[in-house]
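Note that one protein chain of the assembly has been removed; the remaining protein chains are unaltered in position.
Chain IDs A and B follow the sequence of writing; residue 1 opens each chain.
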Amino acid sequence: MDPRTLDGNAVAGTLNEIFGVEMTTAVGRCAHCGNRAPLGALLAYVGGPGIVLRCSVCSELVMRIMRRPDGSYLLDARGAGYIRI
Amino acid sequence: MAPLQWQVATVTALRSETKRVKTLTLLVPGWPSHRPGQHVDIRLTAEDGYQAQRSYSIASAPSAQPLIDLTVERVAGGEVSPFLHDELVAGDRFEMRGPIGGYFVWEAAAADPLLLVAGGSGVVPLMAIIRHRAQVASGVPCTLLYSSRSRDDVIYAAELERLNQRRDGLRVIYTFTRAEPPGWTGYSRRIDMSMLGEVIEGTGRMAQAFVCGPTPLVEVAARSLVDIGLAASQVRTERFGPTGG
Partner (left out) sequence: MGERLVTRGFVGRRAAPERGQRVPPGQYVTDDFPVLSAGPTPRTALADWTFRIEGLVGQPVSWSWPEFSALPAREYVVDISCVTKWTKLDTRWQGVSLDTLLEHVELDSRAAFVVAFCDGGYTTNLPIADVLNDRAFVAHGYDGAPLSPEHGGPARLVVPHLYLWKSAKWVRGLRLMERDEPGFWESFGYHNRGDPWLEERYSGD
């Protein structure tokens, strides 16, 4: 257990900025273990070079986000089998 | 729904809740109201352009007024909370965006009994839920299990006591982890599975649980509730990280 772990809900503002809609209630399926959960329930690691969202069941990477210097975002969602929006 | 925009919030009032905790009342023109449990992001900018950004839960219930309360614990050595406590005065302005979040939210239309589990300043979004519940006179049974260091650290103590007296289905259970009040016969330890097991007797296993506070407390409580028999979908968590927000 890492005391710095947060929930996906903590990055709701950034997800909203990227997707243009509220995303924490969108359900995602972990590509590794198949667990389905709202993005708000993912484990979030922030403060480093980017935001990393992991499955709360298997801890594998579901999504990562970093901000480019021009203000655009990179999003890697390969760890999500799908996201239902 | 339009994407969130940064807006300007003006501080209209500040009041102390406890020695380490203050509530800021902010005026936000055009505020679209909010749902209990949501938060805002605030952004502070120094003269040289350096910025710091933090999230704070909205403490107030939804209202027709463009005013919201944020309750902030002063974290010693922190970068932002000491500024909000020590420097900010009425009339000051900073950037804010919100309301944010749809996951850690309670709707008054939900019929399930509520179990609210709070550690320290984790009580803030849960207080928004409690206030909204009172505001709409929801009769849904609601239990707040609230862990604090000592009685002096209980945020909203008088208001919780007043709401507790209304006998409208709200039950407030305290536990103290550092110093118990004289004559205290209640819990005096960190929240654990055995405590939650006893508390859930009064709520039932159909409860919708909201757990908020420092990450270690949230993880123990959430895991315990699932071990007790709640489905993962019945337990919503808001971890505040190591210092409790």
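Convention: a contact is a pair of C-beta atoms (placed from the backbone, for glycine too) under 8 Å apart; a residue touches a chain by one contact, two chains touch by 3 or more.
Here the structure is a predicted model, which is why all the values come from computation and not from measurement.
Engineer: Considering the whole complex, not just the chains shown, which residues of chain A touch the missing one?
Structural biologist: Looking at chain A, the ones touching the missing chain are residues 1-2, 4-5, 43, 45, 47-50, 52, 54, 59, 61, 64, 66, 68-69, 71, 74, 76.
Engineer: If the missing chain were put back, which residues of chain B would it touch?
Structural biologist: 6, 8, 44-47, 49-50, 52, 77, 79, 83, 87-88, 92-95
Note that only the chains that are shown with their structure count from here on.
Engineer: Could you tell me the distance, in whole angstrom, between the mean C-alpha positions of chain A and chain B?
Structural biologist: 23
Engineer: Using the touch definition from the top, list the residues of chain A that touch chain B in their complex.
Structural biologist: For this pair, the touching residues of chain A are 1-10, 12-13, 16-17, 20-22, 24-25, 37-41.
Engineer: Quick check on the complex: what are the chain B residues that touch chain A?
Structural biologist: Within the complex, chain B contacts chain A at residues 1, 3-4, 39, 41, 55, 97-98, 100-104, 214-216, 219, 232, 236-242.
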